[in-house]
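Notes to accompany the following structure.
One chain of protein is taken out of this complex; the other chains stay put.
Presenting subunit A:
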Amino acid sequence: MSEANFPILSIIILLPLLGGVVTGIVRDTNTAKKIALSFACFELLLTVIAVKLFDPSIAGFQLTEKLSWISLLNVEYLVGVDGISILFLPLSALLTIIAMLSSWNSVTHSTRFHFALLLALQSATAGVFTALDMVLFFLYWELTLPPFFFLIGLWGIGSQRRGAAMKYTLFMLAGGVALLLAIIILSANHAIQIDGRIPQDLAFSLPILLETPLPHDLQTLVFLLLLFGFAVKAPLVPFHTWLPTAAMEGPAHIAALLTGLKLGVYGILRFALPLAPVAAVEFSWILSVFGAVTLIYGGLIALQQTNLRGLLAYASVSHVGMVMVAIASLSMQGIQGAIFQLLNFALIASSLMLISGFIHHRLGSTEAIHLGGMASVMPRLAFFYFLFALASFGVPGTSGFPAELLMIIGALTSHAGLGAAALAGAILGAAYMLSFTRRAFFGPVIHTAVNNMHDLQTRELALLFAPALLILIFGFFPDTILNINKVASEAWLLRLTTYAP
């Protein structure tokens, strides 16, 4: 661990919160929007600086900051990043800017509150990606809930938005209980292992807990609890039902955040596997079977969707399954591909969701039956949609290809059956994306409403341009990403393989 000279991570966490407060205080709506956007842009700048300060050749945590917080329980304020987490910071900041821009005109009531919540959400998300103390992590983890609850419930576009917000919150709380239990077990185990006493010798900091030996039976328990807690958020089948509901009822830019930020998978990668390595190796088959089932299940249901948002939600479920299969392969290609794909989600899945929002904003629906022939009316929107669709099923030239190739190679080298499932998922991916493209964008224009639609405006064009450019850059030069997480992935893998039975 190397300490930071300058508390950049704390500033990254606190700045958006401050921005949220300022946005909430300012009286004038337009000024508030501009203030919120400038805070978000400044946040992006800071995260890019953090990436610049980051040294990819160090395996451990960097830029760490440590303060005593609840000294009675030894809870610390400990933040830091490593090669696995660092790139999520700029991407989540970028996603916040994109979400703000896309909702610039579509949010008409309680606008200040809306933008303040988006900033608060960014603050909590940055906290989740940087927290290295389990209690601190749990705090940020739960703090992501209230913004999502209000954002889905207040600005949703479906008639059941309140129910969707409630459903999301209840699901996440259920997962949170399991997480909390696992955290308590881990910390109590630390006290027992060093023959200490229970409040004084508890430990919640991740680097210490990683060093503490954990008895085998407890490892199993902790692994399954953490897996359950994170699987709900990931989401894995059968805990995925909140995602289609939230995507159908919630506003498009929030659905984009939900599908773009894969906090649950990050949790599995950061905590569930490294904290219980023996159990993780032993039970990696559970993870891979769940992953493969999720992959095929989501893909097959996506094939049947008639609504673009439903399709994207199930496609996202299917992609999470593929990432799980890759992580469970416990190979270098699998893990690097999985991290790459998680970063891709923030660009690809969320952009597709935003495009569905643009269509909904113009037409009031994203049902295939109300669309048809949009490519001739809105060539630019069709172009961007097509580009992101290609990236989502991994066509070479886009960043989806190297990620998917690495994941499939990883799965194949660990277990041929899983690789076959991943390949079947890739075929299904092309089938559902292209058949929806055909129904929505091609063919003759049937409805007059479609004929009157305007193509993308400058603001919308600009906000799609950034992710589009990034997926092409990462597609042509995948090593830029792989080099950053290489050393950290090796360390991650080493930890698991040394415990392999």
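As a working rule, contacts are C-beta pairs under 8 Å (C-beta built on N, C-alpha and C of every residue); 3 or more make two chains touch, one makes a residue touch a chain; residues count from 1.
Just so we're on the same page, contacts and distances are computed from a predicted model.
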Notebook entry, point to check: Looking only at the UniProt record of the hidden chain, which name from "ABC transporter permease", "Sarcosine oxidase subunit gamma", "Hydrogenase maturation factor" or "NADH-Ubiquinone oxidoreductase (Complex I), chain 5 N-terminus" is the right one?
Noted result: "NADH-Ubiquinone oxidoreductase (Complex I), chain 5 N-terminus"
Checklist line | From A:Ala424, A:Ala449, A:Ala466 or A:Ala491, residue that would touch the chain that is not displayed | finding: A:Ala424
Check: Out of A:Gln193, A:Thr220, A:Ser365 or A:Ser435, which touches the unshown chain?
Finding: A:Ser435
Item checked: Residue among A:Gln193, A:Thr212 or A:Thr413 touching the omitted chain -> A:Thr413
Check: Of A:Val26, A:Leu118, A:Ile301 or A:Val450, which one is in contact with the hidden chain?
Finding: A:Ile301
Next item on the list: Kindly note down the residues of subunit A that lie in touch with the hidden chain.
Entry: 159-160, 162-163, 166-167, 170-171, 174, 237-239, 241-242, 245, 297, 300-301, 303-305, 331-333, 336-337, 373, 375-376, 380, 383, 390, 395-397, 401-402, 405-406, 408-409, 412-413, 419-420, 423-424, 426-427, 430-431, 434-435, 437-438, 441-445, 477-479, 482, 486
